[in-house]
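A single protein chain has been omitted; all remaining protein chains appear in their positions.
Naming follows writing order (A and B), and every chain is counted from residue 1.
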Amino acid sequence: MLDYILVQALNGLVIGVIYAVIATGLTVIFSILKIVNFAHGEVYMMGGYFAYFVIALLGLPPLLAVLVAMLLSFALSVLFERTLLTPLYSPTTERKGDYGILVTFGISILLRNLAIIVFGPFPLRPPSFFEGSLVVGNFVMSWDRVFAAGAGVVLLVGLLAFLSRSAWGQALNAVSQSRESAAIVGINDRLVYTLAFGLGGGLAGGAGALVGPIYALSPSMGLVPDTQAFVIVVLGGMGSVGGSIIAGLLIGVSEGLFVALFPDPTRSLAYAQAFSLLVLMGVLLVRPTGFFGRVHVAME
Amino acid sequence: MRRLPIAAMAAFAVLAFAYPHLVDAYWRTVGTLAIFYAIVAASWALLVGYAGQFSFGQMGFVSLGAYGSALLVQWLAIPFPIGMVAAVLVCTVVGAGIGFVCLRMRGPYLAIFTMAFSEVLRIVILTENEVTGGAGGLEVAPLFHSRTVFPYYYLALALLAGSLGLMGMMVASRWGLFFRAIRENEQAAAAAGVKVVRFRILVFAIGSGVAGLAGTFYAPFIGILTPDIGSVDQMGEVVAMAVIGGAESLPAAVLGAFFVEALFEALRAYGEWRLVIFGGLLLLTMRFARNGLLALAWEQVLRLGPVLQRARSIGRPAES
Partner (left out) sequence: MTALIEAVDLTLRFGGIVAVRGLHFAVQERELVGLIGPNGSGKTTTINMLTGHLSPGSGHIMLRGARVEGMSADRFAARGVGRTFQITQLFSRMSVLENMLVPGLARPHSTHVAARRQARLHLEFLGLAALEDLPARSLSGGQQKLLELGRALMLEPSILFLDEPFAGVNPYLRDEIIRLVQALHAEGRTFVIVDHDLEAIQRLVQRLVVMSRGEKIADGTVEAVRGDAEVIRAYSGV
């Protein structure tokens, strides 16, 4: 029994890394554009399909496929940002928060249904990136999961390094704190917004690409991580990258434990999702702005 | 909010009454469905457009009303109207509860919370399939002995008129002013003496109750109820309808629902592409005509007014 719990917890940790990647993408978008991206799950979904087709059509190796999927997701996000989100930066637009919600919600409808048409409504199981499993004593984990967790960690570390060391990363930080001050210092805030939205999308797409062989692809696969990402971001605090990472891991592990410990196995998977949603609602009730985050600031 | 001219409303009412006699059975069903969506869209417009409370939970309340009334009637063998009233009451109370717990939440957090609420409800309904029929669906007894759509249509029309009347009265009264004040600036509204807490809870209660009412109608009308009615995609349809029509006006949201539903059926040949088109229309409307496409069209019509008047006065002798 303990073994089973441990296995579930470790699986949960792997998923937690993926959640953390998705959630940090959402957090980056939130800190800089000050909107909640309701289309985040759909970009994640597109990333999964991008990777699949890149491998199927071009025969690229897995790591490269994931990178290409991330680039394509980045490009897709930039496209949406340039065409639909520019009113957020104009002083004449009213109720920017509502605009952000409705527009990203609209994008999610568009992408999801477009995916149904182009890819078909049925789940698609991409071939494994790496065959076989890692076996350590009693513990077995597919190499795909190990790869996903490892790549996820690399992405997170890379993001943190980017944000703290590179010039663009620091520009992102500056704009997230104060757009006007950043502009005074000479930072081109329009480019930063585009970069932020693209970066968030790239992270989501990367997560989708990594997860494809593990969980299969379907056009509605974005709906679940959508809400999961919200749970995590709210738990970890909108606007705090570190908080999102920690919360992502926590949610992943607790989900794994929930499935392991829930008395009724036929219902456990379905309710696992409801569980995180209830956690989300609970957190929002107690701390309407999340645990580690800064107070919700509207775009200046 | 512009008062609709009485003439237009009367014309609309006549058209609405005559409609089922003018079309075939297929379009009668479509019309009834459109009225159902119109009720939900109007309740969403009240909550979000008018009072500024961003809720994605409307379809959750629709499903709560639908399953609630259907199951109550089934288990307790009570007549449908009682089941309907009970379900609406439950939705109103739960809605008020949500309004209460969300008092400290703003904008996107409220949206996320209500979306989560809808999803949890949907998951529970889906999973507890012994009780609810789950994905296989719940059979709901028809309301009328007649096998046609006519009685359903007129019932829906009555419900629409009733709920629009109720919400319209609220909106036209000082309450409407308070809702808008809360939407514009909650802090200033409080400083002006508006009982913000009371009105936020109230608008949630009413919005949820009306959505639940639509749900109680939907159950016997559709015959087989599935948890999908509470899905995000359904919510998206309603949002698209209200936004395309004009989210800050109840009549505009209703017209938006008719327009989108009609378009949906007219584009039947395009199958899955329809939802893509609606997503696109929603985006276009938000981007270029934030007050709603129909509101934009209405403005253009109003602009024609003075032009028509000038055209009429040419050729008339000037008055001395």
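We adopt the following convention: a contact is a pair of C-beta atoms (placed from the backbone, for glycine too) under 8 Å apart; a residue touches a chain by one contact, two chains touch by 3 or more.
Computed from a prediction, not measured in an experiment: that's the story for all the values here.
Within the full complex, the chain left out of the display is in contact with B. When the whole complex is considered, the residue among B:Ala188, B:Ile224 or B:Leu302 that touches the unshown chain is B:Ala188.
For subunit B, the list of residues touching the undisplayed chain reads 174, 177-178, 180-181, 184-185, 187-197.
In this text, only the chains that are shown with their structure count from here on.
On the side of subunit A, the complex with subunit B involves touching residues 35-36, 38, 83-84, 87, 95, 97-103, 105-114, 116-117, 223, 227, 230, 234, 267, 270-271, 273-274, 277-278, 280-281, 284-285, 288-289, 296.
Within the complex formed with subunit A, the subunit B residues making contact are 48, 52, 54, 56, 101, 104-109, 111-113, 115-117, 119-120, 123-124, 126-127, 232-233, 236, 239-240, 243, 272-273, 275-276, 278-280, 282-283, 286-287, 290.
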